[in-house]
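Removed: one protein chain of the complex. Kept in place: all other protein chains.
Coming up: chain A.
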Amino acid sequence: MKRNMYTRITIVLFIIGLMMAVQYNTIRKPAERDTRDIWAIREELSEEKKQHSALLAEIRSLDDVVNRYEQSEETNMQAVLNETVESLKQQAGLTDVTGPGVILRIELAPELVAMGYEIEEISPDLLIQLTNSLFKYSATNVAIDGNRIVHTTAIRDINGETTVNSVPLSSPPFEIHVGTNSYKDAKKMYNSLQASTFIDSFYLDNYNLIIEEPTYELTIPAFENSLTNDYLTEAKKGE
């Protein structure tokens, strides 16, 4: 009799548990609905396509390197390795780069100086924004007042002085050198910058931003300090 009761209660509890779980599922589930329309999906697809082709290009270049390694075997292995090191250095910004580009000059606005406005340090935020926009307009190498921007570069205020790579900027006028892949890109950047609000933004800080015509030959200096990486360690072979 008692055993029978337990079985019944077990069945009932099983049903209750099932019902509660189903209820829980039902209430929780309609989490995300896909509300993108065709256009948004197309945009996303094109984004992915772009990434796809970039990855393919990278694969091809790496394959190329592998091929050259294999072909050269022992004879001039060192030369190929050196080449790789050189290209990596170039990527990291440790070499001088010459190519097409645009020069931006930052000067004090003479009329404001004449009016007796006090000239303050150029604000790091403005420089950061400018740098970000430059890279957005497909800049490849940027140097602010001779300080090359690398991936660890900090543009910040140290004791009231605006610094790039911890080097204080010299007092204006100074130049920002922007390198691009091709002259076409440089021209495009020139036009984008002319159309942007940066000239106004700099004028608000009492500076004139002068964007010079793109040139074919612009040398961008190398990053002078040594790169520090605190978190990368050498991987052992075979790991």
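The rule is simple: contacts are C-beta pairs under 8 Å (C-beta built on N, C-alpha and C of every residue); 3 or more make two chains touch, one makes a residue touch a chain; residues count from 1.
Going forward, contacts and distances are computed from a predicted model.
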Name per UniProt, for the chain absent here [options: "Small basic protein", "DNA 3'-5' helicase", "Protocatechuate 3,4-dioxygenase subunit alpha" or "NADH-quinone oxidoreductase subunit D"]: "Small basic protein"
Residue among A:Met20, A:Ala154 or A:Leu227 touching the omitted chain: A:Met20
Absent chain, residues of chain A that touch it: 4-27, 29-30
